[in-house]
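Have a look at the structure below, then the notes.
One protein chain omitted, others in place.
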Amino acid sequence: MSTRPEETESKENAEFRRDVRAWMAANKPAHPGFKLPQSFLEVESERQFEFLRAWQRKVYDAGYLGLDWPAEYGGKGDPLKRQRIVSQELNRAGAPFLVNVIGLQWAGPTILAFGTEEQKKRHLQPILSCEEIWCQGFSEPGAGSDLASLTATAEPTADGWLVTGHKVWTTLAHVAKWMILLARTDQAAHKYAGISYFLFPMDAPGVTVQPLVKMTGEGGFNQVIFDQAPMPKSALLGQLGQGWQIAMTTLTFERGAAEGTGGGQATPSESSIRAVVDLAQRVRREGRFAAEDPVIRDRLVQLWIQEEGLRLTGQRARVAGLNMDDRPLATRLMNKLVYSELGQNLTEFACEVLGPDAALWLGDPCAPDKAEWPRAYMNSFGVTIGGGTSEVQRNIIGERVLGLPKTK
Amino acid sequence: MSTRPEETESKENAEFRRDVRAWMAANKPAHPGFKLPQSFLEVESERQFEFLRAWQRKVYDAGYLGLDWPAEYGGKGDPLKRQRIVSQELNRAGAPFLVNVIGLQWAGPTILAFGTEEQKKRHLQPILSCEEIWCQGFSEPGAGSDLASLTATAEPTADGWLVTGHKVWTTLAHVAKWMILLARTDQAAHKYAGISYFLFPMDAPGVTVQPLVKMTGEGGFNQVIFDQAPMPKSALLGQLGQGWQIAMTTLTFERGAAEGTGGGQATPSESSIRAVVDLAQRVRREGRFAAEDPVIRDRLVQLWIQEEGLRLTGQRARVAGLNMDDRPLATRLMNKLVYSELGQNLTEFACEVLGPDAALWLGDPCAPDKAEWPRAYMNSFGVTIGGGTSEVQRNIIGERVLGLPKTK
Amino acid sequence: MSTKSSQALRLEVPTDFGFTEEHALLRQETRRFLNERLPMGELRKLADAGIAFDRGLWKEIAELGWVGLVLPESMGGAGLGWLHLAILLEEMGRRLVPGPFLGSLLAGVALREGANDAQQARWCPGIASGDLVATIALTEAGGAFETSGVAGTADPVDGGWVLRGRKTHVLGGADAGLVVAPFREPSGAVSLFAVETPNAALTAERETCIDATRPTARLSFDAVRVARDARLEGDAATAWNAVLVRGCAAIAAESVGGAESVLLTARDYAIARKQFDRQIGFFQAIKYPIVDMMCGIELARSLASGAAAALDAGSPGAETLARMAKAHASDVFANAVRKGVQIHGGYGFTWDCDVHYFFRRAMWSRAMLGDAIHQRRKLADVLFDR
Partner (left out) sequence: MSTKSSQALRLEVPTDFGFTEEHALLRQETRRFLNERLPMGELRKLADAGIAFDRGLWKEIAELGWVGLVLPESMGGAGLGWLHLAILLEEMGRRLVPGPFLGSLLAGVALREGANDAQQARWCPGIASGDLVATIALTEAGGAFETSGVAGTADPVDGGWVLRGRKTHVLGGADAGLVVAPFREPSGAVSLFAVETPNAALTAERETCIDATRPTARLSFDAVRVARDARLEGDAATAWNAVLVRGCAAIAAESVGGAESVLLTARDYAIARKQFDRQIGFFQAIKYPIVDMMCGIELARSLASGAAAALDAGSPGAETLARMAKAHASDVFANAVRKGVQIHGGYGFTWDCDVHYFFRRAMWSRAMLGDAIHQRRKLADVLFDR
């Protein structure tokens, strides 16, 4: 629908963009022939994973990942702007996503912010190169929206801690080498103060990873049971009892409130609107193309406007003077809420456009676009629920941005 | 759009309906030439009031009001069905509304349920004949949705009480002879237990009625200040401290959860959908009639479906077996919420249909339909706010019908 | 729409819907039977095993007289009205009863409205008893539900017809002993044909349906040879319209039941689940969507039963009400499952949570027989008298 601006870009950046674009054109892998996951929430099989890991590795080797991370940790020390150009061009090329998302966007920046020199040296480069995959151990069966009520414990031993507890929705846990883990280290302390933040080695004994089946019938995320699983002293990130504060920082990265670094993308790309337009131009409803139905056109334009508004908001968010001075966080904190609901509206609407063929499911040879639309609609709930539900997001915006009283 | 069913009506009822219809045709008053209020919430001038009072009197004299009220109190002792037929035919004929609504639909039924024989004898007939107008003194500036926090007090004296306090949104207070009044009679008692229910004479000394101006710029409702205003012992309805319980009954009548008796109507009539269709067939938008715009057609059909669903719900609500056995109150308690929001959606949409001429206001000679649409849209908030806001209604349904925990 | 608009605007519904004690009894008994026979665990077993058509369950249902409920007694049915059926379907929708019920039901409608006595006598008793699983092929590739979309052809040959075409989303299409389907004759007229199976030139390919309780199939008529009397000898347009209108009313009623189940599930979860030391139903973020779900369902139930009562009364407004019911109930059901998943949070996103079975049914129900956008376009022509 729209391309990123180039006209006012500096000469160097424009040149860099041209290079990236050329590289993408030459190196973007062909479709492997098997079903690819729609996002990192759905990596099921070994071959899917290996395909995606190889792609990220290739991007890194080409020098297009970690551009804004310091050189001593495997990055390049360039301005964030450069990494943003890569993300835009990845998007534009329709390239596969970067599979180590949790490492690149959540764990990595958190380690950069709170880690010791040793931790940064140890962890950051293998995140970029995709040698070591990361997962996240925050949620528990009884602690979802109310994350601070988590009960997993880390009991101190002579040389570290023993973890016991139960984490859920741990995307990528089945292939992860590391987990960012929240566990309670002080039962007596206040709900928030008793939590610490760890970099947990997934190959420790006493760890069981069990796949969970999503509403689509597919795998991709898991539950992890810890039974006295040991971790060394070096696993602690930040101070003991500082876990909640650090976790809030991670969630800020996760929700795209802070600008994604390292690479990767979070918003429903403009190409998804284009894809539904394209769909409407192929699908017949009662003898005419869906794209000719004024009501369908009107609905899709509504979504287009939202998408364009969201895109421009991302652009504007970086310009202090274009934001309300009394709520500088507004545009960043609303990002996850708006894009996740827009994605849900768009995919649901695509199913409406499909008409009766929306009833054909994965594996049916006649399903339009291989049933990607109903699948995407179902998967959209992973985004309106995961990383803090839309309800939690609205509370956060109401309370932190607008100063409304807490609802608790 | 749709007419009331007649086919399976009993012979007697069908005959009665024919009589009523003929009477309406012969007796419905011509438009008086001055602006008429859209509902009882907007009676401003003396001449508006007198015109409406005369009409109700005429309906009563013809024997078409209070049909289901006992004969000894001025009614006829007929089945409710008969009164319902009259309401339907009033609606159908587009006759003016019955101005003593608070008396007919809220105060009257409450007195019938809780009043002494003396109170019933005293008050009911003048309600029907429109000799005595009623208003309602429930809300206060600090007690709106949280009605039970009201602070008006009734202090006992030798022969009654002295009322001190401040009531707001008292529709018709400027013409009312009586008020159903909630006042605190026991400061020490629990929030709910300290309230009593009175039939207060508006001509008592110490009562000041001040008009409030609505967002339309029109009057019609008031605030009432009580400064040691006396009322006799006979003013108490029910038991001392029983006020909250009785008030809940009144509100049930007000919200249409119990079937309106006495006469009058509450739902946005089918004719309002027809009126917007008619409007769309007159208004041109960019060279073609609004009625030809598929998006406008689609939206209006959505409203039509809602309206028809609501109408059929009213019909079905009277048939036990067609309702969910585990929530017999559902269809009645949702009535006010659904019709008030439907009315708001419909009038707002009518303004959209109008295009630029929606900007012409009351008194402009070129305003389509004399600016009734923007005026009706503004007045629709009287219904989504008055008688318990939509928010309060949703709480009530969630808690009383669905058994969800209280939000307080 | 087949009705004149001046008629269609009179949406008479018999006062009090002609409701009787009999209806209440039917609801009670249906609910009791399904609660016992098809608790969620049992439904899960069938759906997860891909058993969309369980012949044992079908036999029991048939013995209860459900399949022939609205067929006249002369055709082996119970001769009951559509209000009975609406109640039955609502209860079936609550339990996501799998199988080809709708297909048989609508094939019966087609035969009743569009076949001659001999044809009715030949097939209807079997349909009513459940011995003959029948179906109606409502759509072709391209997704049209109006006869204008029929591209399949019927060519007269010596002593019969040759049928060619491809039908999609046929309920029970791979299991049916009788398929009623529209084909276009050389004259351009569309007729309904009843084709008995097996037939060598008729192949059925099971579809992978989003709703595992719906046994749908694609049928290929590759020069299927049928006898002369396979063509239904009634007015095809009337029969087709009856199928569409009654199909809309049926899916609407079923959708009300499905949405009702989601409502109750969400309600129960909002009471049982605690976060922030409170039952989550305390939060209006959870409470209000549930309340709005209920209000939507109640209106949809009114429209569905109103449409059924209008059909029973032969009211000319029945088609309008049936389309309203389909439009509204489809949207209400789709919205209920969407909110239903969200209210259940992370659990709602898993296979373990029951909501996704209803989610799938809602997707199916919305898409079939014309979605809300389509229905409203038809309804606009009534409302605006063109």
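Think of it as A, B and C in the order they're written, each chain with its own count starting at 1.
Quick note on the criterion: a contact is a pair of C-beta atoms (placed from the backbone, for glycine too) under 8 Å apart; a residue touches a chain by one contact, two chains touch by 3 or more.
Since the model is a prediction, treat every value here as computed from it, not as a measurement.
Of the chains displayed, those contacted by the omitted chain across the entire assembly are A, B, C.
Contact with the chain not shown here comes from a single listed residue; of B:S139, B:T250 or B:Q306, that residue is B:S139. For chain B, the residues touching the chain absent from view are 139, 142-146, 149, 168-169, 212-215, 217, 283-287, 293, 295-296, 344, 348, 351-352, 354-364, 366-367, 371, 374, 378, 381-382, 384-386, 389-391, 394-395, 407-408.
Where chain C meets the chain that is not shown, the touching residues are 283-285, 288.
Where chain A meets the omitted chain, the residues involved are 1-3, 5-9, 273, 277, 280-281, 291, 294, 297-298, 300-302, 304-306, 308-310, 312-313, 315-316, 318-322, 324, 330-331, 334, 337-338, 391, 394-395, 397-398, 401-407.
Everything that follows uses one rule, which is that only the chains that are shown with their structure count from here on.
With centres defined by CA atoms alone, the chain at the far end from chain B is A. Inter-chain centre distance (chain B to chain C, centres taken as mean C-alpha positions): 41 Å. Taking the mean of the C-alpha atoms as each chain's centre, chain A and chain B sit 52 Å apart. In chain B, 294, 298 are the positions where the chain touches two or more neighbouring chains simultaneously. Residue positions 278, 283, 373, 376-377 of chain C each touch two or more of the other chains.
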